[in-house]
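Structure provided below as C-alpha cells; questions to follow.
A protein chain is absent from this complex, but the other protein chains hold their places.
Presenting chain A:
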C-alpha cells in the first residue's frame, strides 16, 4: 500500500500539467459566478446614477427611501418567487395569494385584532403549501397549476371583498406603524423584506434543506437518486412563497390601510417575477441569491422613476421593464442550462 501511495504522489507531480486546461475552464466559470453576484447591484447603481444626474433633487429629497418603501411588497413576493424558481418551478399565484391575504387582513383586523396577521400568514402559507402538494405529488406542472390557482385565488378575493375596497375598520394602528415608522427613514415593511432575505440566504447557504432545494433545481433526477427529499422540499418552497405573499399582504395594508381586488397590489405578479430575475435568479432553477433579489426589487421600483427622469412617456414604462428583464436575463443566465430552457 505504501508503495502505491508513493507512486501515485509521483504521478501527481508529473501530471499537474494536466490540470491546467481544467483550471483555465474554472477561471471562466468563476468570472461568470462573480458577475452573477454583483450584476444586480451594478444594474441598480447604474440606473440610479443616471437618475441622479438627470434629477439631482431626487437623491437629495429622500428618493432612495421612497424607492425602498414602494419596493417592499415587490421584494417580499420576489423572494417567495425566487425560492420556487430555485426548485425549478414557478408560482404564478403568489401575487394573488398576497392580495387575498391583504383582503383577509383588512376584514379580520377589526374582529380579532392582534391574531389577525397570524391567521393571515397561516392561511397564505397553507395556500402555498397546497400548490406545492399538488405539484409534488400529483405531478401537475407548476406553470399550469398556479395559472389555475391564480384564477381561483382571484375569485376568492372578489367574493371575500364583495368587489369593493375593504377598509380596516379598527385596530389598524399596529399594522400601519410598520409603514409609518422606520429605520434610516425607510419603513419597517422594507426591512421586513431584508430580514426575510437574510433568513432565506442563511437557509440556502448553511442548511441541508437549502442545499437540497438547490440540488432539485439543478438536477432533479440526481437529487432523487441521492435520497434528497425532493417532494417535501418542493412543498416547502411553495409554502415559503405563500408565507412571503402573506407578508406582502401585510405590507400592502400597512401602506394603504385598505385592500381591493383592483387596488394596490393587484398587478404585482410580473414586477415580482421581474425582480427575482433581475436579482440574479435563474429561470431554469438552481441559481438564487436572496440578497441580490433585494437589488432586483429596488431596480423594479426604480424603473418608473427612471423612465420619468429620462423623459420617457409613462405609457412606455412596461416597454422599459421588458427591455431591462431581457437584458438582465441574457447577461446573467447560466449558459450551461441553455439547452433545457425553452
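To be clear about the criterion, contacts are C-beta pairs under 8 Å (C-beta built on N, C-alpha and C of every residue); 3 or more make two chains touch, one makes a residue touch a chain; residues count from 1.
To be clear about the criterion, contacts and distances are computed from a predicted model.
J.: Between "NADH-quinone oxidoreductase subunit J", "Monosaccharide ABC transporter ATP-binding protein, CUT2 family", "Cysteine desulfurase activator complex subunit SufB" or "ATP synthase subunit a", choose the name on the UniProt record of the chain that's been left out.
T.: The record for the missing subunit names the protein "Monosaccharide ABC transporter ATP-binding protein, CUT2 family".
J.: Taking the entire complex into account, which one of A:52, A:130, A:160 or A:224 touches the absent chain?
T.: That would be A:224, which touches the missing chain.
J.: List the residues of chain A that touch the chain left out of this view.
T.: Residues in contact with the chain left out: 3-4, 7-8, 11-12, 14-15, 17-26, 29, 205-209, 211-212, 214-215, 218-219, 221-229, 286, 334, 336-337.
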